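All protein chains of the complex are present and in place, except for one that has been dropped.
On to subunit A.
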């Protein structure tokens, strides 16, 4: 029966065993299988996510490579993407920076001139965003005001700045580096030339420094100007001399010519008069011959005079031509100061020409008249001769002087004479009639001719008059211009004088202001120096005072110090006494601690603590500490370390035996197993604890080994800490011991603190010898 019971018990035990053991492996298996299933699914998910992320990243990088704007966007929005991009693609492409030229505040004249140049030159710009934005420049007036300058498009301002910088650098007195605008080599010399030609009136300074801008220092410029002036003066002098010379010469010649012409005129006049006289007068032959002789003289005289006049006229004309050439030359030399002289010379020339022409016309008129008269005289002579011949043919015997022959003639002669006379009269009448008719015709023809000639003469006269008028007008215009110029010069001079006056006024004002400023500065400097001196003086006085008071204070302080020292001495003595008392009471407490016997607690510490409390009633720290002692120690006392140590081994043994028991596994069978484990498990009794406790060190046996080690080394605290780490039944088993250990440790800590404090106080109050 007992065997049956035993078999039943075994069977029961085996059932328990079978029932209990697979719990843990099954749990593990379950965990593994679930992990396995979830593992494959998780793997798939992980792979898919990795693929997606990788694809997205690659696509982003490729697109960023192609489109820099997208890259910039991404870099802005995503924090560390710029590093990634730099790694993958290299540095970003350089940004598109438009050429930022600082608009130079140039003088208004230059801007206007340059705007003209830019309008004319129309130069393209390579990388100008402004040009893209505003394709054509705004229309610029030829003479813009300063306000219009900002209205220019940026390209012209750029150009303007370039030009202005160029010009400014050219104009400055100092040898400067040309402004950065000038380095823009798209400004060739031709544009400069255009500038100077176009804006010559507006930009005087530009014009004075011609295209190939090369700086000349001031002295050279002045020297050049002086040289130029001198040259001008010389030229002027030479010119005026020349002019005067030629003028004088030509005047002389002209006068000569005029005189000769007038002489010729008078000669012609006398000749004509004489001739007429000779024709009309019926004088006796000898007077007539005298008259004829005089006539011949007059004729020769006239021819001579006419020739002379012609010669002198030629000469005068030559000279006038020369004068004209010289005047033209003078005009071309463009010397301002010579203008009035030139004008005067021209006037003279003109007047001389006019006079000459007048005289020439007079002479011509006289000559025509003389011709007429001579023709008339010839005709008359011819008629006379004819009549004479006829008369001689009729009355052959009677020759020359037939008037004295009236008594000698017969009646036949008389009749024939009368008949002849009648016949002659008829003939003459017929001739007369014929002549009249012919005369009419001839007169008409002559009139016609006369008309033509008259027309010609009129035309020539008109032309001459027009020319003379023209010349006159031109001369007048020149004179007027000269006058106006003079007037302008005078006005300019007055304006300049005014400006000079204004300048002097301004200078005066500025000087006044400067004087004021300087005076103020000097005043300030003076006052500051004065203040400095004063402060220094005060400081010295104060120092003296301070040092005296310092001495006094120090003496007083020493006295006080001595008094205090004495007082504190008393106090210190008192303190020392108190400290001594405290120390004594703490020593008493210590002693009570030592009264622990083996396995019996100490005496209750109450008494000692009371004495402490009494001895240091006013010491808060000691009071606090005294009250910090656990009640158990006060009432019951604490165990000594040695007893705890002895007891520990029992606790250890028990804890080892129930190492496997905790909340979950606490059946009787487990108790058997844990007992078996404790017997079969061989390990070091003592093991040095590591500085850091790892998870595997929280095993009961290990902990107990550490605790044993610590307690053997006398470190109850560390042992208690290790024992505190126990779990489950082992912990419960060790609980009592732990409590006792805690109590002991607490008490010991407080007591040590108190003694340390007492020692410190004692040290503090001890007087050094």
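The rule is simple: contacts are C-beta pairs under 8 Å (C-beta built on N, C-alpha and C of every residue); 3 or more make two chains touch, one makes a residue touch a chain; residues count from 1.
Criterion: contacts and distances are computed from a predicted model.
Visitor: Which of the following is the UniProt-recorded protein name of the chain this complex doesn't show: "DNA repair RAD51-like protein", "AP complex subunit sigma", "COMM domain-containing protein 1" or "MICOS complex subunit MIC10"?
Guide: When "DNA repair RAD51-like protein", "AP complex subunit sigma", "COMM domain-containing protein 1" or "MICOS complex subunit MIC10" are compared with UniProt, the left-out chain turns out to be "MICOS complex subunit MIC10".
Visitor: Among the options A:472, A:623 or A:666, which residue touches the chain absent from this view?
Guide: Touching the chain that is not displayed is residue A:666.
Visitor: Which listed residue, A:245, A:307, A:685 or A:736, touches the chain dropped from view?
Guide: Of the listed residues, the one touching the omitted chain is A:736.
Visitor: Among A:658, A:703 or A:751, exactly one should touch the missing chain; which is it?
Guide: Once the missing chain is taken into account, the touching residue is A:658.
Visitor: For subunit A, which residues reach the chain that was dropped from this view?
Guide: On the subunit A side, contact with the omitted chain comes from 1, 4-5, 8-9, 12, 650-651, 654, 658, 661-663, 666-668, 671, 732-734, 736-737.
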